[in-house]
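Note that this complex is displayed minus one protein chain, with the remaining chains in position.
The block that comes next holds chain A.
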């Protein structure tokens, strides 16, 4: 039997303090546990400022200053043999700390190790491009700019990559609404027909739960087609599949459902 716990003040002592479930932190271990990582960290520490470093799920995480990002990646590529930049992006911590976290996921094919280099920048701060070291950073940095609005210095082609060039707003920020802000909701109407067409075309119907079973203005049930706008609240007639209207088409023999045979054997 479970041990008794007093239930007097249940409402005053809520079990959960957070409104939503918060994922537990993955356990961190010390870098000295892995000699390859320890040697790499020593090499980075010799040249740059490292504010924190630990091992998480077999990968070393190194937290550096944002100004050193190019130097650290260059050192890791040229001397520490981390020859692949497999991922690069930002994380939006604007609500919590007013900062973006930029991470570079590096892979060493010779050492068979992965290191994640992290740094934090302010919302309006820009960061140095590493696309001259890794070609993969080119598009990743453009995507980071497109989705978060992080401006990259010395990038060869600093334009949006996924959204249209005339887009406003950065969709992957936590403050961006999933169904789009006003600009996004009217984007195609404004662009193609002009703002004055908004009244004519009307707002987007975004309610995914909206079902109008008796809507014949826009929908017709297959096999139960009725004229547009007909009232079908009292039920609608069956309209059997009819491939030709009336008495058929000129020169073409009319399909007769009575004479047709349904083949049940699919392998025939």
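The criterion applied here is as follows: a residue touches a chain if its C-beta (ideal position, glycine included) is under 8 Å from a C-beta of that chain, and two chains touch if they have at least 3 such contacts; residues count from 1.
One rule holds in what follows: contacts and distances are computed from a predicted model.
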{"item": "The complex's invisible chain, by UniProt name, from \"Acyl-CoA dehydrogenase family protein\", \"ATP-binding cassette domain-containing protein\", \"Amino acid ABC transporter permease\" or \"NADH-quinone oxidoreductase subunit B\"", "value": "\"NADH-quinone oxidoreductase subunit B\""}
{"item": "Options A:54, A:139 or A:187, residue touching the unrepresented chain", "value": "A:187"}
{"item": "Options A:8, A:35, A:231 or A:245, residue touching the unrepresented chain", "value": "A:245"}
{"item": "Contacting the left-out chain in the complete assembly, out of A:28, A:206 or A:224", "value": "A:206"}
{"item": "Contact footprint on chain A, counting only the chain that is left out", "value": "162-164, 171, 176-181, 184-185, 187-189, 191-193, 197, 200-201, 204-206, 208, 218-219, 222, 241, 243-245, 249-251"}
